[in-house]
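Every protein chain of the complex appears in place save one, which is left out.
Note that the chains take the letters A and B in the order they are written out, and that residue 1 is the start of every chain.
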Amino acid sequence: MKKQNEKMACPEAMDAETALENTAPYNLKRLVGWIVLVVGVILLIRLGIRLLADRKYNLVSVMIALLACVPFYFTYEKREGSIRRMVMIAVMTAIAVLGRLIFGPIPAFKPMAAIIILTGIYMGPESGFLVGSLEAVVSNIFFGQGPWTPFQMLTLGLTGLLSGLPGLRALLRRRLPLAIWGLLMGIMYSGIMDIWTVLSLIDGFNWHRYLLALSTALPYTITYMVSNVVFLMLTIKPIGEKLNRIQIKHGIF
Amino acid sequence: MELLKVEDLTFTYPRQKKDIDEAAPALEHVSFEIQEGEFIVVCGESGCGKTTLLKLLKRELAPFGEKSGKIWFRGVEQNSLTDREAACEIGYVLQNPENQTVTDKVWHELAFGLENMGVPTPVIRRRVAEMACFFGIDDWFRKKTTELSGGQKQLLNLASIMAMQPKLLILDEPTSQLDPIAASDFINTLVKINKDLGLTILMTEHRLEEVFPVADRVFVMDKGKILLMEPPREAGRDLKQINANHKMLLGLPSALRIYHGLDAPEAECPLTVRDGRNFLEENYENRICRLERKKTESEGTKKDRPIAMRMKDICFRYEKDLPDVLESVALTVYEGEIISLLGGNGAGKTTLLNVVSGANKPYRGKLEIFGKRIQKYSGKELYAGKLASLPQNPQTVFIKMTVREDYQEIQKVMGYSQEEMEQKISEIADLLGISHLLSRHPYDLSGGEQQKAALGKVLLLQPRLLLLDEPTKGIDAWSKHQLQLLLKDLKRQGIAILMVTHDVEFAAGVSDRCGLFFDHEITSLDTPEEFFCNNNYYTTAANRISRQRYENAVTCEEVIELCRQNRKIKSGDRSQQRNGQGEAHEETE
């Protein structure tokens, strides 16, 4: 009893590193589970594009994107999770949505990806995915739902998921790697969303058209990348410090 | 069988690194029993362990730490209760109405607990309907929870817990964030639940004026121990006998405070305004009806003083198409005076403060601060050493990880050197008595402490004009008393204070002038004496107690003073005995 007390007696003394150990109780089994899920999702998308050589690409792609999110949702539903983490996911989602609302008038220059990346880093891959995909659904209620919603759900979800992968999340707590990561995530967002552009506007997918679409979307891609880096640098301190404190004080995640 | 039984409960929080001394137990050997259907009020100053005690009674909320002793609920030891019993049979209402709301719609919030219990939909439908009718929620049943007023939110929290049909209802300062009218409605609802449904209620409260008289028993806590467990009349009487300078005495209902101030233990202890009136009538003559006041210095020389703030013909609305919130408001504040504005919820008092502080821009009218139009101030000029404003929600003031870091921010505004800053910080911390809180995280402080810490940050700006929005919200009677002294001290230094408050007693005690904000403008701005004596309802309890016998007593102290000037109605030689007794009690302390 006494020893236990000693351990938690001085929570403030713990620094970020020990907190990290606390927050990453990922064993091999769960890690493999995650990797299988991610690979599975990617394969599913490839498969869908390959198999359906017919002309219903856009509908099928929307369905695949939606289906790809389902396993994440159901694993979260089935697992017993902490209530505090649940409320925290809601808080982070609301903050991300508000970020998009506040910067609404400026195209593509949005803080939501940065907030989702930080959620992934500090709260783990699952929370990252949930915050990312829920943000897409909820913010589109204000900005207009459409067939692109499932794509945004998937892309932003993956942004959060990848940022929270064990191994990466320790590295990403430093500014330089984080900035580079922000650039990468900007490219990824644009890259996946352009699959949807190609599929919906042009009849059929091939790499040539995809590259063309990517090049026309280049100004957007660059804005995504820049805004990611800017907002990551601005928000890492407020969000990081606060999530760390909550983790340590209340022992969530 | 008793509903709840607590046996020798001792609880210690885990030791914090930064507290050097060994942590004292938050609760020490607490034992009590509660019978079914009782209404119990737990009172004591902030930090006496009330909240800890209540939280320990609710298993889900029990804080982490070292605990000994036993808690029995309906004859079952707390640890052996099933999850369902522990969650559903003890209802718990927290302090802040906002934080305990979960869902976005009122109807869903009502059903939330029942959903958790796994009640089938038709049954939920019936119970929700019943609760909505009982609590008068039907009008806003389909509203969003964020659209409700504070009072409605707290009522909704209560209703949604009542829908689960608990056996015991625990409330932790449920009215501390509400305005007086909403608070008294809420307490009346609690009384109704207790009387009509026979529900057992255990609540803590700072504002005892209304809840004290209706309680079956009052627990007075002090430093983790229960000092008294008695019906209100006895508790009120005995508290003074235990310790004549107990801090809690300040928080008692006005009738009791007058009774204590007059040292009349042989008379029956009054609790309500009506009791108080009878007490005065039976015991004191009213030959002298007016209290002769010394003309206070600010009164006499007001016109010669420099003007701190003057507004004329100010009109403000939030949006073009919305109605005016402020309509041709005129007000002049002189240096070295305290002005309080009272008025209903949503009348626009806070908006007025925001106009003065420059956060809201009026579309018409003239506003001068220290003789210079507000538009002429640029950047931080207005805020460094001139004007500071304490917002209603102190949490909006903090952004750093410790109070000290937050305070150090002011360095940039005021251009202090490092040493100057440190010196100012320790001065302010001493003044407010919060030196021990400087290294804590702002959110780890209690509501009252946050209020003080926020005031500290604002005072570091060395304002000559201080705006306060509800400075007494959520703080206990002793802290209120301290704040009163502090404000008077600031006033003596020539600082002008403009305050918006619901707290009639506080305004009466501290202000030079009081005004009522009504119908978009300030009406009847006058000295507290004139202001409160001419109001019938919107006045202090002390005034309501004394108004039939004396003309101009507003605060408890004034009533006591008047009673002393008048003599006691003779009734045998009881008074002789009484004096002896009073002294004897003081010696035993």
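Assume contacts are C-beta pairs under 8 Å (C-beta built on N, C-alpha and C of every residue); 3 or more make two chains touch, one makes a residue touch a chain.
The definition used in the following text is that contacts and distances are computed from a predicted model.
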> Missing chain's UniProt protein name, "NADH-quinone oxidoreductase subunit F", "Transcription regulator PadR N-terminal domain-containing protein", "Energy-coupling factor transporter transmembrane component T" or "Monovalent cation/H+ antiporter subunit A"?
Replying inline: "Energy-coupling factor transporter transmembrane component T"
> Hey, which of B:3, B:56 or B:87 is the one touching the hidden chain?
Replying inline: B:87
>> One chain is left out of this view; which of B:26, B:48 or B:164 touches it in the full complex?
In response: B:164
>> Looking at the full complex, which residue from B:75, B:323 or B:379 touches the chain that isn't shown here?
In response: B:379
>> I need the residue numbers on chain B that touch the omitted chain, in ascending order.
In response: 58, 60-61, 83-84, 87-88, 92, 94, 96, 98-105, 107-108, 111-121, 124-125, 128, 142, 144-146, 160-161, 164, 354, 357-359, 378-380, 382-384, 387-389, 391, 393, 395-399, 409-410, 412-413, 443, 457-458, 461
> Given the full complex, what residues of chain A touch the hidden partner chain?
Replying inline: 55-56, 58-59, 62, 73-74, 76-77, 81-84, 86-91, 93-95, 97-98, 101, 130, 134, 137-138, 141, 144-147, 200-203, 209, 212, 234-235, 237-239, 242-243, 246, 250
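Going forward, only the chains that are shown with their structure count from here on.
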>> Just the number, please: Cα centre separation of chain A and chain B in whole Å.
In response: 44
>> Show me the residue ranges of chain B that touch chain A in the complex, using the header's touch definition.
In response: 14-18, 64, 66, 401, 441
>> Quick check on the complex: what are the chain A residues that touch chain B?
In response: 1, 5, 8-13, 241, 245
